[in-house]
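Since the structure comes first, as structure tokens, the remarks are kept for the end.
Apart from one protein chain that is not included, each protein chain of the complex appears where it belongs.
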Amino acid sequence: MADILDLLVSAAFWTATLRIATPYILGTLGELVCERAGVLNLGIEGIMTLGAMAGWMTVYQGGDLWTGVMVAALAGGTLGLLHALLTVPLGLSQHVTGIGITLLGTSLSYYVYRMVLPQVSSPPTIEPFQPWAVPILSEIPVIGQALFNQTPLTYAALGAVGLVAWVLYRTPLGLAVRMVGENPAAAEAQGISVTAVRMGAVVCGSALMAVGGAFLTLSAFNAFFFNMINGRGWICIALVVFASWRPGKALLGAVLFAAFDALQLRLQQIVGPALPYQVFLMLPYVLSILALVLMSRRAAYPRALMIPFRKGERH
Amino acid sequence: MWLEPREHVSVAVRVLAPVAAVVASLALCAVLIAWTGTGVIQAYGLLFQGALGSQFALAETLTRATPLMLTGLAVAVAFRAKLWNIGAEGQLYAGALVAVLLGSGPLELPAWALLPVVLVAGALAGSVLLIGPTVLKTRFGVDEVVTTLLLNFIVLLFVSMMLEGPLKDPMGMGWPQSAPVLPEAELPKLIERSRLHWGLVLGVVASVVLWVINTRTVWGYEIKAVGANPRAAGFAGIAVNGVMLRVAMLSGGLAGLAGAVEIAGLRGYLTLDLSPGFGYSGIVVAMLAQLHPLAVVAASMFVAGIFVGADAMSRSVAVPNYIADVLVAVSLLCMLVAGFLVRYRIRWSGARAGRGN
Partner (left out) sequence: MHEVVLRLAGVTKRFGALVANDDISLELRRGEVMALLGENGAGKTTLMNILFGHYVADEGSIEAFGKPLPGGSPKAALAAGICMVHQHFTLADNLSVLDNVILGTEPLWRFRSDRGAAAAKLSALAERFGLTVDPAASVGSLSVGERQRVEILKALYRDARILILDEPTAVLTPQESELLFATLKLLTAEGLGVIFISHKMNEVMAASDTVGVLRGGKLVAVRRTAETDRSELAELMIGRTLKAPAVEPMEPAEPVLTLAGVTVRAARGMLDRADLVVRRHQIVGIAGVSGNGQAALADLVSGLGVPNDGRLEVFGKPVVVAGPLEMVRRGVARIPEDRHATGLVGDMTVWENLIAERVRLPEFSRFGFLRRDAARARAREVIKDYDVRCPGPDAVSRLLSGGNMQKLILGRTLSYKPGLILANQPTRGLDVGAVAYVHEQLLAARRAGAGVLLISEDLDELLALADQVAVIHRGRLSPLMPRAAVTVRQLGLAMAGHWEELPDVA
């Protein structure tokens, strides 16, 4: 028990937690933006995969790291645009379209990777982002050491939380996004183009998710593996519900979740072979389901979520 | 531009829609093939040959179609009731796990009884796995898409735990695989010296049975009503939650059966690569079939053909066999658009149709 307490106050633990949390923060934010506008984006798993592959491939082909991030965002945004085209103007089932986007994003990533690197036994690597300690701040014990010894993409993810929150709650654009997710007919009657706002939100949200995927290949690891997203996208969808569609709570949820993940990694070392390692690996998924069950009752979900809107049609 | 709902859709249009979707996806993926520098015609020719070009190829395709038929039916029956079961993959593994567990010898049963018990138990395992998310959906409003998806990962980890633990084959040279099932628990081969087994017949029979259920029985009627308008169904006196549970049993059962059939008919033992995504491809099969049980048979053969053909093709030209996954994903999206064009007509100008009250 004392071991665990020591762990919880150690800077190394929280540094790891924030690192683990970064893809969840970005993925959850991206999904949140889509859902706030009324579009469920089950393409997240595929979009994160494509982001991971595209970002890594760009750097591997000689681009610098930030170009990799941009390419990942662009690739994710493009896949998001496809999802938006099918679900917004055409109003197709958001469930099935999302699954299709995930299948497409994943298979396309593998195809391109294999096409460029047909005969590799061990995956080639790149030089990833290095942690950048913020002067002075990173010397504050524990909190500073944990918060300000991260790679640039983690800082970017934290910044994105503030940015998304500001846009959603403080700007006319954010109000429009929230309104098309709550009552699109009302937005349309006030002169807002529901189609444009929804599509824009899905594209931007998808770009965020893709950067979350790229974090894995450009920052956390230095290579692209098959199955590397491994359900992170689906967990993000659960985290959005857990966060009641609020950016601040999304950050909280992602960090809590990551802390738990970091904890189970340490526990594995402590407990050792007494329990099969698969039990620990199952925990994040079990935890996500639990979070969904606990929060679903209280969830104030966007009223128009998953409801397509066609101009002039009665509801 | 605006959309006008079509009032009547002819059978010809319904049949043509998936064909058009497939043609469109082949055309779109031609770009990816051309990118590798391979001739598109050559590549598709090889793919076709590899899928249907010989008796061996055909048998391979039908073997591959068998589990897809069952997972396709599982998805079709669930989606009809708007139960978004994306967990066929996990249910398949649950079915396979139970099949191996019972089929490898712990039961004292007459020889003829073992196979039916293994298949039924496998199906039940799939059913049980889907009941959880369904109850969470009907009781607490938890979205079943996410829960069934997450369960896929949990089940796979559980299977991995079993294969490295209690179920590990002592003769397996350290590989994480189970002991094989007894010969009495195996499905007989359909054609000697091929891998094709009686599971195919089971799949076709299942689709006919499901079609009869859908069109001729109270159950099918209730499933349709609940899927189309649960409020009206409830008002009319249909027990909506009960119907959902029944659908979950049916859908999970079919996916579980797919796993049991793969074990009993083809593999004989369980490994972690039993299914190359049969559960997810089942969604594509069901959508290509427009959720029609009989059409699932054809759609599963198409998807199986793509996978088998792409494997063969990638052996002779420099196109990664992942082209099959891309093709299947693109055809799902194309099918969605085709289904849309079946339901709506796009008008670029002129009068918007409306209908008074």
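By written order: A and B. Residues from 1 in each chain.
The working rule: a contact is a pair of C-beta atoms (placed from the backbone, for glycine too) under 8 Å apart; a residue touches a chain by one contact, two chains touch by 3 or more.
Owing to the predicted nature of the structure, the values given are computational and were not obtained by experimental measurement.
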Given A:Q119, A:Q190, A:N227 or A:Q269, the one touching the chain that is not displayed: A:Q190
Contact partner of the left-out chain, one of B:E7, B:E108, B:E192 or B:D273: B:E7
Missing-partner contacts on chain B, residue numbers: 7, 216-219, 221-222, 224-225, 228-229, 231-238, 351-357
Residues of chain A in contact with the chain not shown: 170-173, 175-176, 178-179, 182-183, 185-192, 300, 302-303, 311-312, 315
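Assume only the chains that are shown with their structure count from here on.
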Interchain centroid distance [CA atoms averaged], chain A/chain B, Å: 28
Touching residues on chain A, where the partner in the complex is chain B: 42, 82, 86, 90, 92-93, 95-97, 99-101, 103-104, 106-108, 110-111, 114-115, 118, 230-231, 234-235, 237-238, 241, 276, 278-279, 281-282, 285-286, 288-289, 292-293, 296-297, 310-312
Complex interface listing, chain B residues touching chain A: 2-3, 32, 35-36, 79, 84, 86, 136, 140-143, 145-147, 149-151, 153-154, 157-158, 160-161, 164-165, 280, 283-284, 287, 318-320, 322-323, 325-326, 328-330, 332-333, 336-337, 339-340, 352, 354
